[in-house]
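Heads up, one of the protein chains got dropped from this complex, but the rest are sitting where they should.
Right after this comes chain A.
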Amino acid sequence: MGRSKEVNLNECKMVVPLNTWVLISNFKLAYNLLRRPDGTFNRHLAEFLDRKVPANANLVDGVFSFDVLIDRGTSLLSRIYRPATAEEPQPNIAELEKPVTAEVVPVIIFFHGGSFAHSSANSAIYDTLCRRLVRLCKAVVVSVNYRRAPENRYPCAYDDGWTALKWVNSRPWLQSQKDSKVHIYLAGDSSGGNIAHHVALRAIESGIDVLGNILLNPMFGGQERTESEKRLDGKYFVTLRDRDWYWRAYLPEGEDRDHPACNPFGPNGRSLEGIKFPKSLVVVAGLDLIQDWQLAYVEGLKKAGQEVKLLYMEQATIGFYLLPSSNHFHTVTDEISKFVSSDSIKTIGERIMQCIGPLLCVDYVCLFKCFLG
């Protein structure tokens, strides 16, 4: 056991930049302190350790934010991030909810990760990530502070996501000028990706249009032990044991991992054939032990005739998108930006780039320049 641990640590260090390694290792060790073998969670210590940042209605790097209490009953808060516009370089404090002015403004409802138990909308890592999303996509981002496990099991997180979706859809100030509708995308990483899928599912018969799902390393699983789980267990920050713990904490007591929340295309899943499900962008990290489940999810969507694009980042570990210090980060952000803007293409150049689409790990700008000679 000792020997292979040394090997693991060394391999792991070689694929991530030093600061990413420090960040994710720190989380891993801290999280080990918080999970108790009896299934309870040291919530006080978790909140003490979580690094949080307040919202800031003053512009910082072109983005301002404020918190809104969406549902008093469940204390559901969301943090709204908005870009400064050319017309209003410095937003007026009294006009936080001023109508968006552009023809099309994507509104991304973001669900932070944390395996259903950790983090909050005001966690520093997620505040930073959401600000990047705003700048990248020229979007409004709504980060939902959903209720967490084990105190709040399935379906609380999905209920909160659904509440947020309804709220966003009914805000007049979020409607794009072009068609007076709110252009909604659902996004999330880890458990947030799982939530995005299930909220999109709930939206299907509701008449609320979701334009796309962006799933970053989404958290899925199942009873079976897959090849990637066995091969990568404990190698890159994550163990099967901790994955099992989080599912036990989130799923209803007594349920196993083939519950549809965990395994949407498994034995208890629902077929999406013939259903109007949003197009999906799914990012899978090649060193994530649950990738077989994520790839199965992508297959499940394809088999049901749904539009899905897979971005498989071979040498990426979990959490690679938290710090912009790797090439993976930039590839993914480029894809997300295209995914969100493809519904409102303005230039020929952008149309061409969209056609080139399926190629991975290519510098699009370079290619475009070559194309023009």
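The criterion applied here is as follows: contacts are C-beta pairs under 8 Å (C-beta built on N, C-alpha and C of every residue); 3 or more make two chains touch, one makes a residue touch a chain; residues count from 1.
FYI, contacts and distances are computed from a predicted model.
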Name per UniProt, for the chain absent here [options: "AP complex subunit sigma", "DELLA protein", "Protein EDS1L" or "Integrator complex subunit 11"]: "DELLA protein"
Of A:Val63, A:Leu77 or A:Ala249, the one touching the omitted chain in the full complex: A:Leu77
Hidden partner chain, residues of chain A it touches: 2-3, 5-6, 9-10, 13-19, 21-23, 25-26, 28-30, 32-37, 42-45, 47-49, 51-58, 60, 66-70, 72, 75, 77, 79, 92-97, 121-125, 128, 145, 322-327
